[in-house]
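I have placed the structure first, in the form of structure tokens, so that the comments after it can refer back to it.
Note that one protein chain of the assembly has been removed; the remaining protein chains are unaltered in position.
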Amino acid sequence: MITAERKPLEEILAYIKPFKRILLLGCNECVTVCAAGGRKEVGVLASGIQMSMLKNGTSIEIREHTLERQCDPEYVEELLPMIDSADAVLSMACGCGVQQLATRFKDKPVFPAVNTKFMGGSDRHGVWTERCQGCGDCLLGLTGGICPIAKCAKQLMNGPCGGSARGVCEIGEDVDCAWHLIWERLKALDLTEQYLEIMPAKDWRPGGGSGPRKIIREDLAE
Amino acid sequence: MQKTERSQTNNRVLVVGGGLGGIRTALDLAEAQKDVVLIDRANNIGGLMTQLDRTFPTNNCDLCTLAPHLSESNRHEHISLMAMTEVQGISGEKGNFTVSLATRPRYINLEKCTGCGECLQQFPECVSFTPGLDHRAPTCMRYPQNTPQAYAIDLSKCDDVAGLVKCCPAGAINPDDLGSNGDIACSSIVMSPGASLFDPSGLDYLGYSENPDVVTSLEYERILSASGPTQGRLVRPSNGAQPKKVAWIQCIGSRGLQKGAAPYCSGACCMFALKEAMVTKERFQEDIETTIFYMDMRTFGKDYERYYERARDEFGVRFIHSRPHSILQHPGSDQLELGYTVDSNSSLQTEEFDMVVLSTGFKIGDQAKELANRLGLELTSSNFPANPGLNQVETSTPGIYVAGTFQGPKDIPETMVQASAAACMAGKDVTPLEADSEQEPLLPPERNVVGEEPKVGVFICDCGENIGGVINVESLITRLEKLNHVIVVKAEGHGCSRESMENIRQTIEELGVNRVVIGGCSPRTHESKFQDLIRKAGLNKYLLEFANIRDQVTWVHGHQPEQALNKAEALIKMAVGAVCESQPLADHSLPINKNVLVVGGGVTGMTSALELADQGFKVYLVERTATLGGVAAKLYRTLEGDDIQDFVSNLIKRTKDHEGIEVITGGIIVDHSGMPGMFTTGMQVGRQMFYRQIEHGVTILATGARPNRPELFELGNSKAIATQLELQELIDQDAARVKTWDNVVMIQCVGSRTADNPNCSRICCQNAVKNALSIVELNPEARVFVLYRDMRTYGFQEEYFQKAREKGVIFVRYQQDNPPQVDHADDQATVTYHDPILVREVKVSADFLALSTGLVADEDSSEELAMVFKLPRTEDGYFLEDHIKLRPVDLPVPGFFVAGTAHAPKTISESLIQARAVASRAMTILAREAINLGAVTAKVDSARCASCLVCVRACPFDVPFINADGYSEIDPAKCHGCGMCASECPAKAIQLLQFEDDQVLSKIEQLFEKVVA
Partner (left out) sequence: MKDFEPVIVAFCCHYCAYTAADMAGSKRLFYPSNVKIIRVPCSGKVDSLHIIKAFEKGADGVYVAGCLEGDCHFKNGNDKAAKKVAHMSKYLEEIGIEPERLEMVRMSAGMGERFAQVASEITDKIRKLGPSPIKAAAA
């Protein structure tokens, strides 16, 4: 899933300063799961904005709404009855959702209320970590299911660097060395010969190196 | 109270004594739909436990655990509660007793008294009892949950009777109250009047009478208690300073050493002292020193040994194995000097303390003895009711049962177990009343209010001076009448009086009120009463909100009447806001399957099965092995001399012959599903292992424990070395061989109280005493040495310990770090031990060495069953009960109960008591047609659910799961109603019914409506 974190209130307030009526939009997908932009966070942010306004002696009209998914045009259509009564839209969805709105409502200013962070998963209740960088050419099959692109600070392809000590990366005590993990896992699986294979220099083009990416399923696309 | 005369039948049980045990007995019977009359001498029920600050071994606040039981017992429709009432005499026999009762005049009408305290204010000298506000005496009750919640008057101390009568705003004082005398008919009687505590005044060497800093353990408890005379500040009674050194002296009045002391052990005092010392250390840490002087530390209960270890190792409580012979205070000094000797040194030691606590034991007081005489009960030499056999709760008179400390000294969990067992026995002679026929016709159908505009009725109690004395109820009404949706606001005098309740009901019906707000006292005490009321008025009981304008407004803001009025208004507005958002809710209920599954065919399982089958329930008794009888089948005699073989074979015959019991031997439980009242359990049966399923409503686990056999002290390497279990068989089966022994050694705590198995096995000390006595009986010349760490012959077992010493059995204490050494030749064992009195090594050539190896949990079966049934276990593998204190045989999974040694090591008669207790507990479920699970449960809106797993992870009880449709599902039958999932759900897809977001937010909205605008 895509993870996100709410932006500092100050930044959000700066975006919406010129406007009187705001549509504050949550998304019931990834940002709900990572507790950044579901119905609950929409309510909490609306309150925070309102109070910041009241504190300065002003006020703002905020309409709260949460879409099932902001990144699909059909769901966005749901906003038609309410979009006109808003001067601007503040979205708590990831960047995909924000852009979907901007594309659909060409004359409406759209602002992000969260910073989209990474593709990851939850380690435990309330903790999410990065798992994938969308390189477009998955090599997990060669690395024991552990990704050196997402998990190695240097994105090394052929074993650890000199900064790996006792399984920990030099950038921080709490960061595991991805290659150490890969080695331990391959050992456990009795697949260490995979480790010995030299991986050629990675072609970064499928990862976005040659411009915006697109997927077309011919059997489905109209 | 007039309820007792409502019918002339004898189809009821009389419970004498409203302490914790009596309340439990009464509740068990009432929940099994049987009528009970509960009487108590005192002005209110609750007994001794209401005076305690904290209870071992959880060190939780007592009041919080007891209070719900108190109010429940007053509310229950099958219980008639008579305070200030005593038994005068008895006639008749089992099944048909007539008991004459005398009730002292209270001069207060219980129906009218609101507990306001006006009489105490104006005529303090006339009030003989106050429900919870008196802190004059150190042992007074002082807690807000008194039942009944009413004062009592001593008219003889009153000069101005007319003035007194007039001062009561509720008109509750009745100077013409003559009390009452009357007979009641009943089928059986349970006696649980409790025991008294030993009065140490007569022991002049302790200086208890002269020195205020020498206190009893109960007095110390009151000093520690937040509701005690010092409001929880620990101070020396003599000078008000905080003590730096406190000592406890154990066995005061117990174990037969002082003037007037009892020969038995009081059983609970060691734990009591540990608890007090730990709570003291916890509070004052390094600022205080705590020392316990003891004879034997008797922490024999479930997990109690670990508690003892924690006190010693984590809390730094100091233990001295000694019995101080004097407490002196030198002239001019404010210190207490204890004189004592210790094992390692024969000279006199002295040490000064600021306070000394005397651990006084239980004793049957004159009143209880007199009561027993009036009932014609045979008594032992210690004045406890004599018990004819293995069933502890029976007495010499059939139909009269005993429980609690009146039966024998014990702690709270054992009292609760006996109380339930007594309910089981007493309930046999009473037929359950048809629950449905009594309630249903009274209730009108529920009006459908969904879709109606809220029409709120607000009813305000002035509660006499309690509310009306601080705020002007009329002006409050004027302010509230303008509120949105409110169609009527009325003052209702004492809202909870019968008359006012009737007025409220009429108003609701006449005006078509569809939401109700009560402005009055606390929902904690009165919500259910008003829920019942509005239900009678045709409304769903959840269309009600309480504004607590007494306990949380007028009682606490009496100094600021204007602010109090404003706050009362605000609270009622909040309640109106919330009630407008409330919706009718249905209590969840499930039909009950009335069959019982008993797992384990030992004496415990068979006894439970028989008790339930005798009362008409179908029982499946599943035993893993091929035969019934369990460990008891290998035993011959109890310490008291009962014939176990005979008992077990009778029990097996009765079980097999009973048409209500299906015995399944060779059955291994393999799967389980369902919920309380409708379980399905699968098992593989017999050599062919054919699969079979059973449907049942409750499950009783009586799977026992395993005799331990650790390879210690050369066990198994010589025929002269064996366990106590093997020794008792030899005594019975090969007396000729036993007679030839000149020297026998016994070693205690073999494989118990060790690092591997930290708990005490409880049964071994009495086993050693039993076998030692048998040996010296067979051969009076034999010399028996018992090497022990602490002799734990609790309760009446102590008398046998004393007898063994009289007969010349030698008891020698050894230290864990210096255990006896054992060598063996072919038919002899040589035991070398350190004798602390001779201060040297002693070597004994023994003809026989018996090792007290105790019991351990049967890991194989208990681990598997715990997995199948999803039940928690203790660290040592015994099943873990729901509440160690108050629900000792109920397991945390509703509908599951545990009895016997599957719960913890215990003797046969203790196991049998638990067997009957679980039968009683099971009947509280089986007597119902359906289980009511309440309405406060979490509800998922699947359209909003993002299947994020937050609820699954947040729930403390693992109830939510993502169902096959991909949405969170919460089973209302399993939901505990805490609301943690609702508060964490990021999609706002979960609501906790009765505490929904709309209701909470509406309260906030209403509170600030005016303030912000």
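Chains here go by letter, A and B, matching the order in which they are written, and residues are numbered from 1 within each.
Following the convention adopted for this analysis, a contact is a pair of C-beta atoms (placed from the backbone, for glycine too) under 8 Å apart; a residue touches a chain by one contact, two chains touch by 3 or more.
Being a predicted model, the structure only gives us computed values, none of them experimental.
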Self-check item: Touching the absent chain when the full complex is considered, from B:42, B:155, B:633 or B:978
Solution: B:978
Practice problem: Write down which of B:683, B:809 or B:992 is the residue touching the left-out chain. | Solution: B:992
Practice problem: Give the residue, chosen from B:497, B:548, B:724 or B:853, that touches the chain omitted from the document. | Solution: B:548
Quiz prompt | Option touching the unshown chain, where A:44, A:82, A:165 or A:191 are the choices | solution = A:44
Quiz prompt | Missing-chain contacts mapped onto subunit A | solution = 8-10, 40, 43-44, 47-48, 50-52, 54-57
Self-check item: Touch list for subunit B against the chain that is not drawn
Solution: 60-61, 63-64, 67, 132-133, 143-144, 225-227, 231-232, 522-525, 548, 550-553, 555-560, 563-564, 566-567, 570-571, 574, 936, 954, 956-957, 976-980, 982-984, 992, 995, 997, 1000-1001, 1003-1005, 1007-1008, 1011-1012
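In the analysis below, only the chains that are shown with their structure count from here on.
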Practice problem: Could you tell me the distance, in whole angstrom, between the mean C-alpha positions of subunit A and subunit B? | Solution: 54
Quiz prompt | Of subunit B, residues touching subunit A in the complex | solution = 944, 946, 948-950, 953-954, 985-989
Practice problem: Quick one: which bits of subunit A touch subunit B in the complex? Just the residue numbers, please. | Solution: 28-29, 32-33, 35, 38-41, 43, 66, 122, 124-125
